[in-house]
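Scroll down for the structure; my scribbles are underneath it.
Here the complex is missing a single protein chain, while all its other protein chains stay put.
The chains carry the letters A and B, assigned in the order they are written, with residues numbered from 1 in each.
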Amino acid sequence: MKYRWLSVIVAATLVSGALAGTAPAAKLGGKSVKLGAIYSITGKGAEWGEHSKIATEIAVDEINKAGGIGGVPVEVLIQDTGTEVAPAISLARKLILEDKVLAILGPCFSSEFEALAPLLDRLKTIIVSQCSAKPGISALSTWAFRNTLTSDKQLAPAVEIWQKRYGIKSAAIIYDSADAVSAAEGSAVLPALLKKAGIEVKESLTYQTKDIDFSAQITKVKSLNPDGIALGSCYQQAANIVREARKQGLKQPFLAGACTGSPEFAKLVGKDGESSVIGSAGWPDDPRPKTVAFLKKFMEKSGGKKPNYGGMRAYDNVYIMKWVIETGGVTNDAKDLDADRDHVRVGWTRVKDFDGVTGLTTINAERDGGGKSTVLTVKDGQFVKIDY
Amino acid sequence: MLIQLGINLILALSLYFPLSAGQLSLGQGGFMAIGAYAASWLTASHAWPWPVAFAVAALVAGAVGALVGLPALRVRGIYLVLMTMAFGEIVRVFFLNFAPTGAAQGFRGMPFVTSLPLVAALGVATALLAARTAGSRMGRAFAAINRDELAAEVLGIDVTRAKLASFTVGAAVAGLAGALWAHYVQFIEPEEFGFARSVAPFTFVVVGGIDTFWGAVAGAALLTLLPEWLRFLKEWRLALYGLAMLAVMIVRPQGLIDHRLLRALRRWRPGHPREVAR
Partner (left out) sequence: MLGQQLVNGVMLGAVYALIAIGYTLIFGVLGMLHLAHGEVFMVGAFVGLVIATKYSGNVMLALAAAMLATGVLGLLIERVAFRPLRGAHHLAPLATTIGAGIALQETARWYFGPEQQGFPSTIALTLWELGPLRVSSVQVFILAAALLLMGAVHVFRARTRAGRAVRATAEDPVVAGLLGVNVGAVIALVFFVASALAGAAGVLVGLAYNSVHPFIGVQMGVKGLVVMLLGGLGNVPGAMLGGLVLGVLEVLGVAYFASSYRDAFAFGAVMLMLLLRPEGLLGLRLQRRD
């Protein structure tokens, strides 16, 4: 046949291409692979940062025991942003310019991410958030990535389930207008989703993150008597709101999303929160073997606490970094720093169906994570999954 | 971090002006916020060139300072402290609700302008301003008012004008610090201009020494660098920072730099006669 040689060449190319993808990673230069991490270990997001830190340390430990990345140990310089924007920016700068890291893991909070992203075009290093859920902000720079589900993706199935379970026809929204994600949920995401489900929004009330007294808002909601209450809130305040509502005699079921999705929420609300539906981006009790093994290690290190989805995704992100660095043409030589950073960036755009503890991870064209959201409810002080 | 030091320096000096005339303002955070938002709004939403935006921001902050300075004339001491505190908080709440600059979500989009040379230049300029003011007629009027306001009035000093001037200049300088800060971090939000931001320059000045403007410089330097030096202490960093502040004040209540120290330092300058007749 005339084209037999052509088909042989094509076949050979395909085979070698496939082999290259599965070939053992080329040995990297340098003494270690340096990554940076900016986590909110203290401040209002302390639990998210703390879990991310623990998960990252577990991943680094495992990877180094198995030979490191490309035969070279990986080192993650973890810094604390205090859940504040200015430290996030200055620490990122320091890691990029002084410590010369290949990439940065984090930041967790959307406010930090949103402020840092526009600077990346100049700094030319990627950040990969494991928690940030405010829709749209990955668009701020081609160097900004998020391996999470944005609020709208987390909440969409939750709203449906909530409505069906409790026959919700009207709702009140209470949200934190001082927190980026919660404000986006309360003022944009939730109203749109509720409207689509045919639920009437009777009132939108706000509070400020630092507030501890929610009696005024709850009393107002009481006078409106909606079928349900939707929250755009981080878990501490959400728990307080739920308890205040029960204290004032309100029996309505609650709906909440991203920042509420920490197992601490379930612990704090206890019986009061049993008619809550939470949309989240990770299920710590997933029976898949990878997740079970991770959960066990995590609980040992955290003193019995289960990880929030930030912790789970931080773990995955370290492994994805490993894959990206090993298959993306990174040399890890000091002179190739700029090229390597760009390779890492390109690598992350190619992440598809990566098998991690949060399931199969794909980074979509908007540089956000794709996948199915986990819908949870509270029972006996723990989160349990609602199947759908 | 040196950039942050420079901005803190300017902020500390901004408090020095009203303080040298006996007016303690715990509301510099509010003026800083006004300067930051004004400059940012001009550069981000209206693409003004940054030098003009900075100048306008300082002027606006100064104007507000004059406005606040007027009722401030009527109160003294603790009452002035509380009034300026309240002012600072009101500014914060205002920007918390002001939609055109992002309200609670914060404001971004300003270009990166604040480089180290710029901050250094403006820092030195501000310090020079403070130095020249101290030696000028106005500066001596401030000192007199600080000592004894009634006596100063009796001596013919226009107390009202002097106090207003010190307040206004302090506000304008704080506004400049705000503009610099905004164009360094490229993201500002109302919460960061709260009480803590007003307390910071106060601690710089008191720990550094309230006698002269050098105290503001020393205090800003020490208290900005200290948390960085203590970074190796990780969790204990800020606790020790607080204790350090406490300790310095107990050991040396007049602050690090006072008149005596300056005189002693001057005697060591080459060419200065060793024996100075007191």
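Quick note on the criterion: a residue touches a chain if its C-beta (ideal position, glycine included) is under 8 Å from a C-beta of that chain, and two chains touch if they have at least 3 such contacts.
Computed from a predicted structure; not experimentally measured.
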Taking the full complex into account, find the residue in A:79, A:217 or A:327 that is in contact with the omitted chain.
A:217
List every residue of subunit A that touches the chain not included in the displayed model.
42-43, 46-47, 177-178, 205-208, 210-213, 215-217, 219-220, 222-223, 236, 239-240, 243-244, 247-249, 264, 268
Name, in rising order, the residues on subunit B that touch the hidden chain in the full complex.
24, 71, 74-79, 81-83, 85-87, 89-90, 92-94, 96-97, 103-104, 195-196, 199, 202-203, 206-207, 210, 235-247, 249-250, 253-254
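Heads up, the rule we're going with is that only the chains that are shown with their structure count from here on.
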Subunit A-subunit B separation of Cα centroids, rounded to whole Å:
40
Could you please specify the touching residues of subunit A with respect to subunit B in the complex?
84-86, 89-90, 111, 114-115, 118-119, 122, 177-178, 180, 183, 208
Sort out for me which residues of subunit B touch subunit A in the complex.
1, 4, 96, 103-106, 108-109, 112, 185-187, 189, 191-192
